[in-house]
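I am attaching a structure below and will ask some questions about it afterwards.
The complex appears here minus one protein chain, its other protein chains still in place.
Chain naming follows the written order as A and B, and within any one chain the residues start at number 1.
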Amino acid sequence: MNDVIGLINHAQNAYARCIDSGNLEAWPDFFEEDCTYKITTADNYAQGLEAGVIFANSRGMLLDRVASLREANIYERHVYRHFLGQPWIVSQETSEVRSETSFFVTRIMRDGTTDVYATGRYIDLYKLNGGAPKLRERIVVCDSSRFDTLLALPL
Amino acid sequence: MNDVIGLINHAQNAYARCIDSGNLEAWPDFFEEDCTYKITTADNYAQGLEAGVIFANSRGMLLDRVASLREANIYERHVYRHFLGQPWIVSQETSEVRSETSFFVTRIMRDGTTDVYATGRYIDLYKLNGGAPKLRERIVVCDSSRFDTLLALPL
Partner (left out) sequence: MNDVIGLINHAQNAYARCIDSGNLEAWPDFFEEDCTYKITTADNYAQGLEAGVIFANSRGMLLDRVASLREANIYERHVYRHFLGQPWIVSQETSEVRSETSFFVTRIMRDGTTDVYATGRYIDLYKLNGGAPKLRERIVVCDSSRFDTLLALPL
């Protein structure tokens, strides 16, 4: 169990570092080619509603998203910092792991203001790929249903 | 040492998940039948004052507390998300462990507002029960002495 927690911890840490350092182009590499990435709210998730704030079902769509973020130049205006709880291993098979991890993201604006941007949990399905885990599915369930119109950077 | 940290980490993570998911009825199960649960402030704790904001000395009292929370229906109005530091092992014997763990709790109101609700540390005495640790004592020492009148959910 501890080995799997260590492995997933490392993967989550790498993911957070990637976004927090502004290296958005590398972000899609944390996903399998065939993947689901969704941002939704706790209310919607609890009700089983499919509609999310953001939805992608291939790595190509994630790449498109990064390209449009770069074009819109939104990223220059703020940075994130992620803090992650310890992954909770929901189930584990030979080649995949389901886990849930609390997240807390602060946003730092260009003027230096820092606020609590979002809290919630990642509901993940990791493919282990023999020690190099990638996300087959990440559902980002935000606790709050109030979304900032700047919601743009990946969570 | 790492084994104990892993064990306590897992227990703390389970505790936080229980509250954050709103499963209050399961919360008393993290405690021994004969237990102490107390919420106090850093000032009071440093002065050795016994008086706390909340005090219970049996699992039955924790169950009563959950029942009254449900009746008052306070829980519908907000949710918590806990973030925990790595447990610090203060002492370790065959069947019990004393640890301290920093906590940070955000509160998400129904209107979507998210704020820093409380920070502090858990001062815990865990009975190990052969790998299924339960709390014999949890003193929740909040850094701030300003308590929200909504203080109701367990920390």
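Methods note: contacts are C-beta pairs under 8 Å (C-beta built on N, C-alpha and C of every residue); 3 or more make two chains touch, one makes a residue touch a chain.
Since this is a predicted model, take the numbers as computed values, not measurements.
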Of A:Leu62, A:Leu84, A:Ala118 or A:Ile139, the one touching the omitted chain in the full complex: A:Leu84
Of B:Asn23, B:Ser68, B:Gln86 or B:Thr113, the residue in touch with the unshown chain: B:Gln86
Residues of subunit A (touch criterion as defined above) contacting the omitted chain: 2, 6, 9-10, 13-14, 16-17, 20, 79, 81-84, 104, 106, 108, 111-116
Residues from subunit B at the interface with the omitted partner, ascending: 2, 5, 42, 83, 85-86, 88, 100, 102, 104, 116, 118-120, 143-146
